[in-house]
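Yeah, one chain of the complex is gone here, protein chain that is, but the others are all in their spots.
And then chain A:
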Amino acid sequence: MSLALRLALRDLRGGLTGLRLLAICLFLGVAALAGVGSLSSAIVAGLNERGQAILGGDVQVSMSQRDASAEELAVFRAAGRVSHVTRMRAMASRLDGNETILVELKGVDQAYPLYGNLRLEPGALASRPSANQVAIGPELADRLAVRIGDDIRIGAATLRIIGFIAEEPDRVGQGFALGSTALVDRTGLAATGLVQPGSLYTSAYRLRLPAGTAPDAVTERFKTRFKDAGFQVQDRSDGAPGTRRFIERLGQFLTLVGLAALVIAGIGVGNGVTSYLDSKSGTIATLKLLGATSRTIFTSYLLQILIVASGALAAGLVAGAVIPSAVTWIAGAALPVPPRLALYPTPLLVSFCYGLLIAFVFAILPLARARAVPAGSLFRGSLESLPRPSWQWIALASLAAAAIAALAVTTSRDPGFAAIFIAAALGLLLLLSMIGWLIRAGAARLPRPASPLLRLALANLHRPGAQTGRLVVALGLGLTLFTTLAVIETNLSGQIRTTVPDRAPSFFMLDIPVAEVPRFRELARRSAPAGELVTIPALRGTVVAVGDRRVSEMRELPEGAWFLRGDRGLTYARDLPEGSRIVAGHWWAPDYRGPPLVSLDAEAARAVGLGVGDRMTISILGREIEARIGSLREIDWDTLGFNFIIVFAPGTLEQSPHSFTATISMPQDQERVFARTISKAFPSVSMIRVKEVVETVAGMFEQLSVAVRSAASVAILAGIAVLIGALAASRRARIYDSVILKLLGATRARILAAQALEFGALALILATVAFLLGAASGWYVVVEVLELEWAPDWGVVLAVLVSGAIVTLLLGLLGSLSALSARPAQALRNL
């Protein structure tokens, strides 16, 4: 064993008092990072593992408002076993018409499901529905107040409930759903009469390929063969692309929040190492006196830190690795798929590297200073302040910090965002360091107050060894992060809960047959006289070419060109829709009858480089229509009205099979009667109650907030650990002060008041700084990144901030209490 290691092990016998802070901070930071990484890996692995079941097959071809042509079907069948699933929104009602609820109607054939199992809850009358039967989600049964064996009506069909769905293997792959599932077979679907030319439904053809067939080859073949069919082809590796993207992005964001927590923890590491080495300065000087070189000293203490850090990192990794199991146990139902519980080495390795690098960055400079402890200090009886580390050490620490930034950027799915985040964190760190310096410098220059206790409070902020700078950085970062998240969170929920319902209609109604529109209008007017009704034609179509460029030939879609992916809603209109504003070109004349003309969303046009006069080709029900762009519009999406990216001029789409959709706003107390009247008279019309959508979305945001808050809490915990560590570091000086003051006749209350002043001033400054910085960064994320309205709930934000500041103050005072309780006689003997 090397001498340095022997010395390190002997030194560690003295206990970990100073290194406990290092261990706690590293543990917290690494556990958070490893936990976030492991959980998102486990969910993505869950998605991958169930890829076939989630997609419903090895390959899925989906198309809007139509079934596959005979030629297409023949090609699908030649590739493997085919299952045909039709999905659409529909209304399910009790036979007495008292309750009508929106459902996701799903018509399946006998081959369904090709993978996974359809399972009904115990007590079902059959294993799967046939003919005039339906299986429904249990929450739908609750809301309709129906039981197994009861009948419900969907469209024109009366269907008997044979059971409640316990497991629907392809549910996640279907993405965001507003209603619960009503599952029927193809006969049941036909009986509803809802699948009509022009009604909004999706046909999916799932394929089970023979063993050994590569799905991507089949996908490629279909895409080449039916280049312009306007359908979407997916394979099992991308069963739920939206969910996967969401989980990966959320994981990425939480990783960055965790990284911010780790940076705060790093300050704790630095403080812990500094106070540990301070407590060892006598030992270091003695070792030098006995002939130890600075290299031996450095190596020995580096080894000690590595030993403790390794323990903390290992514990953090273990805690992080079990987080997916803990989250599954506590909140498994809220997760999109059951996570595949296993050990994921990559996130653990990345977290380990982060932890090790953070420990290195923050420990290296105190270590470099420890090298310089002069042996001669033993003769002088006191250890003077040490010189600053040389530039080589600072360069080494900077290099390790750059390695952290590089790791964060290279392991990120969105390197640009990660780079901005790192730059912002670095800027914040520098700014807070500067503020810490200013507070110290300001306190040193302020005129001395007459009261000795006030003088003491002021001096505590700037005297040698004061922890002010470190506290400002660590707690400032923690409070700023928390404030930023509070600003973002209250903005989101404010947007959904307050802004949206005020401006949103009461109902969206889909699939109103064209011929029935006048009767529908009349009935709506009579049943909701105060209602504001808007009806608008609706079709689905796929953009297949932009100018001369075929979308199918684009290797990658341009950024922001999401409207080129899959099929989109289309409409035609005589007048400019409400909430739209022309920014280029002109709106057409109401009686326009010329060649196809469209008005395009200005932002979408920018993304693909289109302008007025350019051409685009849209496939509607298999027919390609080339249209010229007549105008560009800016759309106010917040109205939650009908906002279509592509609006056709009159004269092109009227003859295509299509239906109308409608919105209506009305006082809430009329909604129930209105819904009942319309669904009785128009059983094929789907009604979406906006309030329910808002609640569903708000519920999702609530879950998101919990995830973000949990990650941010680690930052605050790390900040508190730093605060406690800083108090411990200045404990000796505080005991000395209070003992001397007591000796001179000061009461404990007066000494405590002086310390309350010190921590109060610090908490006030930190809260102000955190408020300003948090509001600014929150504004950036809300307005610039998310492009939402700026509407934070200042009450909540301030509450978060004030609680943070109060915790700071209370912890500070709590730390002082032990110093106050020191008995003068005993303390003087030991100091």
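What we mean here is this: a residue touches a chain if its C-beta (ideal position, glycine included) is under 8 Å from a C-beta of that chain, and two chains touch if they have at least 3 such contacts; residues count from 1.
Assume contacts and distances are computed from a predicted model.
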UniProt protein name of the chain not shown, from "Arginine N-succinyltransferase", "Acetolactate synthase 2 small subunit", "Molybdopterin-dependent oxidoreductase" or "ATP-binding cassette domain-containing protein"
"ATP-binding cassette domain-containing protein"
Out of A:158, A:237, A:286 or A:552, which touches the unshown chain?
A:286
Which of A:296, A:451 or A:552 contacts the chain that the document leaves out
A:296
For a quick check of understanding: of A:111, A:375 or A:681, which residue touches the chain that isn't displayed?
A:375
Touching the unshown chain, chain A contributes residues 3, 6-7, 10-14, 282-283, 285-296, 374-376, 378-380
